[in-house]
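Submitted below is the structure of interest, expressed as structure tokens.
Here the complex is missing one protein chain, while the rest keep their positions.
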Amino acid sequence: MNATQHGYADDQKKIIARLNRIEGQVRGIRQMTENGEYCIDILTQISAVNSALKSVALLLVDDHLNHCVKEAIEEGGEVSEAKIAEASAAIARLVKS
Amino acid sequence: MNATQHGYADDQKKIIARLNRIEGQVRGIRQMTENGEYCIDILTQISAVNSALKSVALLLVDDHLNHCVKEAIEEGGEVSEAKIAEASAAIARLVKS
Amino acid sequence: MNATQHGYADDQKKIIARLNRIEGQVRGIRQMTENGEYCIDILTQISAVNSALKSVALLLVDDHLNHCVKEAIEEGGEVSEAKIAEASAAIARLVKS
Partner (left out) sequence: MNATQHGYADDQKKIIARLNRIEGQVRGIRQMTENGEYCIDILTQISAVNSALKSVALLLVDDHLNHCVKEAIEEGGEVSEAKIAEASAAIARLVKS
């Protein structure tokens, strides 16, 4: 793990814990489907996972702006423009997903 | 598994296969986070999982309308109204998730 | 206006009133942009309009299921399958929009 590579160092444990829970939720949804459980109950769980994933994504966006983008701008030059363009593109993919 | 309980019988294998793949994707995202991989790469994967989950949800909505809601309406009476209200609420949760 | 053509007869006034308000909100956002108001304030208004539009759309989906789809299923035959496929496609466009 390289401290210069990622901006979520302070939230890393929290994010891993949340992704663990989400992985368990998806496994639970698969089991509900295998058991032939009711469509609506499965849909409700999928909506919950979507919201949980978006929360993780928004935490990562915030960390990314606060560290990676901030440091790139402080260093200045072309790197900062590329960093902002990259962040904007990731935010666009998230908004459209 | 009860044939009258769910409407996705014809798509069950396909849905289970997709959820398996999504579970693997979430596990991969967790591992990326543990390895301290780059925020933007993790965000890209989360957006992909969101889209994949929405596709599964939309398949379930279609199956639900084609079977559970259709059968309830064919039977008629109050059950059909409750079934439609339940479907609308699930669609609303999905749209807002 | 043809009673057999649309399913939102009971909500028509409410929907028109909401769309009037949304039109005014969009006009307000344009004026904010012309006045050079702060990006974040404009973004906040756009998010509010998105939520308001989704609420109108979900009301229309509910009305459509309760009337157009219900009547098509009660009549039976191929029409009902086409109606459900059409509703599913509209819900998918909404979820992905």
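The first chain written gets the first letter, and so on, giving A, B and C; residue counts start at 1 in each chain.
Quick note on the criterion: contacts are C-beta pairs under 8 Å (C-beta built on N, C-alpha and C of every residue); 3 or more make two chains touch, one makes a residue touch a chain.
What you see is a predicted model, and the numbers here were worked out from it, not measured in a lab.
Although it is left out of the displayed model, the omitted chain contacts the following shown chains in the full complex: A, C.
One chain of the complex is left out; on subunit A, the residues touching it are 54, 57-58, 61-62, 65-66, 69-70, 73-74, 76, 80-81, 84-85, 87-88, 91-92, 94-96.
Hidden from this view is one chain, which touches subunit C at 1-2, 5-9, 12, 15-16, 19-20, 22-23, 26-27, 29-30, 33-40, 42-44, 46-51, 53-54, 56-57, 60-61, 63-64, 68, 86-87, 90, 93-94, 96-97.
Methods note: only the chains that are shown with their structure count from here on.
In terms of inter-chain touching, the protein chains here are arranged end to end in an open line. Centres computed as Cα averages put subunit A at a distance of 19 Å from subunit B. Under the contact definition stated at the top, the residues of subunit C that touch 2 or more other chains are 96.
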